[in-house]
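As you look at this complex, bear in mind that one protein chain is not there, while each of the others sits in place.
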Amino acid sequence: MTKIIEPDKQTNIFRRPSSEYGIWSWITTVDHKKIGIMYGYAAFFFLLIGGLEALVLRIQLAQPDNNFLSAAEYNAMFTMHGTTMVFLAIMPISAAFFNYLLPLQIGARDVAFPRLNALSFWIWVFGGLFLYSTFVFGTAGAPEGGYLAEEVGWLGNAPNGGWFGYQPNAGFKYSPGTAMDYWAIGLQILGISSLVSAFNFIVTILNMRTQGMRLMRMPVFTWMTFAVAFLLAFSLPIIAIALFYVTFDRQFGTTFFLTEGGGDPVLWQHLFWLFGHPEVYILILPAFGIVSEILPTFSRKPLFGYPAIVFAGFGIAFIGFGVWAHHMFASAISPVAQAGFGISTMIIAVPTGVKIFNWLGTIWGGKLNLKTPMLFALGFIGMFVIGGLSGVTHSVVPADTQQTDTYYIVAHFHYVLFGGAMFGIFAGLYYWFPKVWGKMYNETLGQIHFWTMLIGFNLTFGPMHWLGLQGQVRRTWVYAEETNLGFWNLIVSIGAFIIALSILIFMANWMYSKRKGEKAPFDPWDARTIEWTIPSPTPVWNFSKAPHVKALDDFWHAKYDEDEEGRAVRRDSADALLAQLEEEGLNPEEEIELPNPSYYPFVLSSGLPFLGYAVIYKSIPLALIGVVLILVGSFGWATEPLEEEFRSEEEE
Amino acid sequence: MSGGHDYPHESTGVETRKLGMWVFLSTEILFFGTLITTFMIFKGRDFPGMKLTDVYDIPFTSVSSFVLLMSSLTMVLAHNALENEDQEKTRVWLLATAMLGSVFLAGQIYEFTEFYHKGFELSTNIFSSTFYVLTGFHGLHVFIGVVFLIGLWIIGQRQKGLSLDSGFNLEFIALYWHFVDIVWIVLFTVVYLI
Partner (left out) sequence: MSDNHREHPTPKKYVQIAIFLGVLTAIEVALYYTEDIVGVFTDPLLIFLAIGKYIVVVGWFMHLRFENKMVNRFFAGGMILAVILFAIVMIERAAGDYLN
């Protein structure tokens, strides 16, 4: 084993942290793998909370005229469900994959800025905690002519203006109290986190590639990470400014989005969806990348049309910036804009279709190995196609004005974001489980998980299509018995609980396999990309020596040759190569310098929630605490070198 | 930055942190772009109350714009001096840049105070709101830049002086500073002159 010597002197504010185990090793780590794992667990925790919120909503809607939730509570629950799933569950789970895999896939030892990486994680954690502290400190208030204060309850003391925060509904007049301030400032903090990680990933991919890792040899997952980072970097600033305006409107009496003072509520929609639509691709592109890794591996064929997939990914990212107003067809935008955005929305289906055909071409004629990751990848394709097709129907403006704000829309985006993004994420979680933990997951439980989730998912969101077309409106807490919507709503609610069951199966599998699973070989799937050339679990230093990449799917070509008919034939030397790689991977020849752990990312980010509270409660002392924490963090950071006395040392 | 000696550090040939700075500045364009767009939209509309454009003091703002423009010159001279390893000159030009930046900030504070006394508060009307938020956001950038410059100047007092290799580096601060300057070039035209 290799051990890291702790530093012997420290000159700035704190001693250099040196824990290798226990909670401090996690708080101070700058290792991309540990950060990735923390992202994964924390995001999964929020996924469970968001899921519970969804279950509460479904209990309320299980039968007509139900009074399980009050209107105020219902508003808060659907707002928090959406906000949580987007910002605190799917985005960070994707970030977990980026963090863990990106350096491994390009053969790097860490990301370009390891401490910034830790910073973006901790800012995200504090942002999430800040947002959820609304249940403790926040108040939703009672708008004039709206529900009464006593109906709000504990569950209702949360943001209640929807995850899209439409104005002027989310303004102070119609959403009094502090809850929507928690929302606006919470998203602001979360946005900083994503922005920082976007810089980090862009620079990492551009600059940290190992020898021979040309851009067109990068794995597709890395490419999609790149596309997502671009989307984040160019869309988050827009929402950041828009959220500033919201905070100013609510706190300082400006009227950016309020017509009373000459403001423009539709401008909020523009700014929100200028961010919000790229955001949709931010959520789905990582799953595209994951699936593009899994399909070739389990079909034992190269990815069909690698350049097409890459360019289609960037096509989606680019056109994704030009379709935002299709969320606003029912708002007061001009007919020319409606026509233009309808057309661009149809066009974006083209690169998406290219990808689907590439994936089908990859499976076509392959020797399919239907392990759990492959099942989820196939499920992803099926569900995503359904969601994509219902999405194209929205591009027809007259049809869309009928569908807007009905459950048809809810069905559509859950097919894309749950059936798409989440299925892709689960595929990836199973696929890379052996790499992260060095154990195999339980295949039987994995398969059961897949089938229960697939059934539960379709029961939940399939009927929403026709509920929506029958006219059930979304964001409404009750429906009348006479509407005859009760039966399918009950089915939907039952489906939601089946999904919950499948998640429990997944968790059981995860916890059991992580402890007691079979030991994983380091290349369990006979995979193609270079993260599988290193031992499982990944050693702290990743690669013992920088890999030299000679081709796309380099690892596959090292193991396989082609015969005259173009069939893959395993080289005689393959087994010897694997043994040699394992030996080398565990025993680096030279001393490896790794970036040092640091307290400062944690300290710096802990200041942000205080600044948030200071704005909400107009409190100077809280602002001072925040500023001091940020200053201590940045000063310590600036004066602390990234890596100093650390070396890794060979032991036994 | 991390990794053994066998690792190529810069696949693109651009220093990693500098590349990071450029990526950051590219996204800053979107920050200011959003603010400017809002300003332009509301500038062309009817809004209740007095017009802030009537109380603009163009000669004054022109001078402070010129000051900020010249701070870009002193900044690039500091960078040039450091490239020629002239620590003394580097510090002088750094301090000059920080001073010019402070003069600009002082001018902005004076301008805000004047407008405030003439009855324009943040929430007076949509125009004054966008004006204060837009120019204030830029002013905040200048302020952070001045803090960076003074920080660099303090580090430059040490025995070994400044270097272009350290993490907190004159080159990146210079990029940031010039960026703040070009934003003002746009703002001066959009907010005051047009």
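To keep things simple, chains are lettered A and B as they appear, and every chain counts its residues starting from 1.
Convention: a residue touches a chain if its C-beta (ideal position, glycine included) is under 8 Å from a C-beta of that chain, and two chains touch if they have at least 3 such contacts.
Remember, predicted model here, so these are calculated numbers, not experimental data.
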Which residue, B:V23, B:L52 or B:L94, contacts the hidden chain when the whole complex is considered?
B:V23
Tell me, which residues in chain A touch the chain that this view leaves out?
206, 234, 264, 266-267, 270-271, 274, 321, 325, 332-334, 336-337
Residues on chain B facing the left-out chain by the touch rule are 12-15, 18-19, 22-23, 25-27, 29-30, 33-34, 36-37, 40-41, 44-45, 58-59, 62, 65-66, 69-70, 72-73, 75-77, 80, 83, 174-175, 178-179, 181-182, 185-186, 188-190, 192-194
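Everything below uses one rule, namely that only the chains that are shown with their structure count from here on.
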Mind pulling up the chain B residues that touch chain A in the complex?
1-12, 14, 16-17, 19-20, 23-24, 26-28, 30-31, 33-35, 38, 41-42, 45-48, 122-123, 125-127, 129-130, 133, 151, 167-168
Within the complex, which stretch of chain A touches chain B?
108-110, 112-114, 195, 198-200, 202-203, 206-211, 213, 233-238, 240-242, 244-245, 248, 252-256, 261-264, 267, 271, 545-546, 590-595, 638, 641-643
